[in-house]
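For this view, one protein chain was removed and the others were kept in their places.
In this document, chain identifiers A and B correspond to the written order of the chains, with residue numbering beginning at 1 in each.
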Amino acid sequence: MTDSVLYSVLLLTSLGVIAAVVLYIVSKKFYVYENPLIAEVDEILPGANCAGCGSPGCKSFAEKLVNTEDISDLFCPVGGNDVMKQVAALLGKEVAEKAPTVAVVRCQGACDVRPKTTEYQGPRTCAISAMVYSGETDCQYGCLGDGDCVAVCDFDAMYMDEKTGLPVIDTDKCTSCGACVKACPRDIIEMRPKNKRDLKVFVGCLNEDKGGIAKKSCEVACIGCSKCEDVCTKGAITMHNNLAYIDADLCTLCRKCVDVCPTHSIIATNFPQKKPKKVVVKKIIEKAVEKVEAEKVKAEKTEVEKVAVVKKEIVAKVKLENPKTDA
Amino acid sequence: MLKTFPKGGIHPPENKITSSIGIKRMTVPKVVNVPIAQHIGIPAEIVVDRKDKVEIGQIIAKSGGFVSSNIHSPVAGTVTKIDQIIDTSGYKKQCIVIRTDAKNEANFEEVTYPLLKEIKLEPKEIIQRISDFGIVGLGGATFPSQVKLNVKEGTKLDCLIINGVECEPYLTADHRLMLEKAEEIVVGIKILMKALHLKKAVIGIENNKKDAISIFKNIIKKEDGIQVAALQVKYPQGGEKQLVKAILGREVPKNGLPLDVGVIVHNVGTIFAIYEAIQHTKPLTERVVTVTGKHLETPSNFWVKIGTPIKDLIAEVGGLPEGTRKLVNGGPMMGKAIKNTDVPVTKGTSGILVISEDEASRGKSENCIRCGECVSVCPMGLEPHLLMNLSEKGMYEKASNEDIMTCIECGSCSYVCPSNRPLLDYIRFGKNIVKKLQTSKN
Partner (left out) sequence: MSQPIIVSASPHVHSDRTSKKLMYDVVIALIPAFLVSLYVFGIGALIVTAAAVISCLVFEYLIQKYLLKSEITVGDGSALITGILLAFNLPSGIPIWMIVVGSLVAIGIGKLSFGGLGFNIFNPALVGRVFLLISFPVQMTTWPTAVENQTALADAVTGATPLGVIKEGLMFGETMSEIGSRIPSAIDMLLGITGGSIGEMSAIALLIGGIYLIIRKVITWHIPITMLVTMAVMTGIFWLVDGEHYASPVIHILSGGALLGAFFMATDLVTSPMTKKGMIIFAIGIGVITVIIRLFGAYPEGVSFAILIMNAFVPLINTYFKPRRFGSKIKVKIV
């Protein structure tokens, strides 16, 4: 009995010792030198591994930061200027300061303004349905609505609005990693400067069709009328292929273009009072109100007419009953 | 035992409703929309302007590169505009819109060409003519024919195979053409044999077209070197690689061409177009199109001008029946569903299929039950369930190692899958990505 206990203890101990020796030798022999700075930089980086910087992960970005001489081109969009400053201080290199950006969805083609003319059947991912054809609506530039962008967002900053069928970006959570921009087969999502208080003015449409066709496929499409181009005093708006584009660097957020756009395809976000979506909604509400009022008026008219007829009848009756009074 | 390819394949219901209906000439459309990207490769370059008058057979778009093709005006008339029109790809593409001149008699003449057997042109001239006259593979792939025929010096080549298989259900365009133009097709074969200095040609026809087989057997009695191979009915026998394997027993290597095993394959429609181009100097401006569907009033085969809007074709067969839910350009296995009826007929349109509600809807995709049916029907020896999984999960490198690129997109796997899984959709997607990765690497 004691023998077997002793043997097993000895056996296990000797196994342990042998394994330790082997491990020690291997770790010495195959040791790879790594710059300790890399680990330090990696520590500073956000660790989201989102690949927004262009490197596959934070570790490889750290390697790149340490190993390249001039890192002014490199930027971590998630960490932003703060992180880059820390990295620069650690490495003693220069970094360029960048204005924070945020993703915007450049399509307003919700279900009610952009009718579906066909039905797509197959895997519900934008990448595949874009391969099959130009989409369920007649607009071949706009959002396909299958949410590839939402699926790739690592920061929970996007969701699909069930009513409109369009993706919505939570600008507070958006780190501008650019994953959604890459995922979108239609290139609807663009990175634009966040500005103060997240004020942005941009064209919410990518339709390059001629005005009539564009308008037919989507009520809020840019019809290429170039009114915005004319009204812009800073030359920030350019027209290309029947489509307006606002250069964010030149734009002063004056919002003149927003007011002149006949199809309300220019979006201004987070400005007081006027919110872009409301414009569309307002228009619809106005229309509806008008319709209701028109009907009311019509109803009133008929009511008035009815009353008049009844009045006449009563008068006639009264006349009949009291023929003498008049006479 | 009839010949066929050994591995995989399916037997979808044939539904060849129109096989006994002769090819009629379709009324000349008022307007044709001729897309400039009708073939695989680089789109042609437009050489006409708005308001230009064009004649039948005049070049309106010139070949844009080595793998490209000329495009000729199918009608005499006026170019009204150059517009973006949705074509069979589902996207808006450049189209030349030509209004037919109602007064020009050339549009309405029914030209009947006599059979010309003597081949006057020299091999080089033949290939040049095929290139000039915009001939592309009419089986559906629309690969410019001259590229296939430009065989490098020293390449070993011993057999021409004529693809008269037409394994797609519903379609009968090639079948009717073989019945009605057999003599011409045989002359066309001899033209190609001369051009390629070949002594052997085999016409492959599936055994469900016994009439065509017997017609060709009669004609070739007088000809040297041309044979007819009757093949067992099995989809996708019309695939080049499957056809070469079925007829000659030669296996085209992975990622290779039939040329690698000394064979060139051409569709019967292409052969007929070549015959007309060489013997009657007629460019490719029309083709046979089967307009079919179970609920159509009069499904038929037509000679159709390239660029005719599909709605004109549908009007010709009695209009869209109630409850139509899907329109397919091509056959039901490999054709593309189209978005609306303004889509024009192109050189690759072998049929228009009108599908009603009951057949149009795809079943709901369920879990893979690993029955292995897709593996056993795949004619290329692939594992579709695995490839779908890999491309769904984004493992493109592995998919490439599993030979995703050799998939011929015949759709047999999606057809048999009892769980209605969109196998081919994902495989096609995976192929696209792998192709992009490969080109970016090179």
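Definition applied: contacts are C-beta pairs under 8 Å (C-beta built on N, C-alpha and C of every residue); 3 or more make two chains touch, one makes a residue touch a chain.
In this text the structure is predicted, and so the values were computed from the model without any measurement.
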| item | value |
| --- | --- |
| Options B:Thr324, B:Ser350 or B:Ser391, residue touching the unrepresented chain | B:Thr324 |
| Selected from B:Gly22, B:Gly65, B:Gly381 or B:Gly394 as touching the chain missing from the view | B:Gly381 |
| Given B:Gly65, B:Gly394 or B:Pro418, the one touching the chain that is not displayed | B:Pro418 |
| Option touching the unshown chain, where B:Ile85, B:Val265, B:Met334 or B:Val434 are the choices | B:Met334 |
| Missing-partner contacts on chain A, residue numbers | 116-122, 128, 131-133, 136 |
| Footprint left on chain B by the chain that the document does not show | 7, 10, 12-13, 90, 156-158, 169, 241, 245, 250-256, 260-262, 320, 323-328, 330, 332-340, 353, 355, 357, 359-363, 366-373, 375-376, 378-383, 385, 403, 406, 409, 411, 414-416, 418-420, 422, 424-425, 428 |
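Rule of thumb we're sticking to: only the chains that are shown with their structure count from here on.
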| item | value |
| --- | --- |
| Geometric centre distance via CA averages, chain B-chain A, whole Å | 42 |
| Interfacial residue positions of chain A with respect to chain B in the complex | 117-118, 121-123, 127-128, 131-134, 140, 209 |
| Interface residues, chain B side, partner chain A - complex | 84, 86, 89-92, 337, 339-340, 361-362, 365, 422, 425-426, 428-429, 432 |
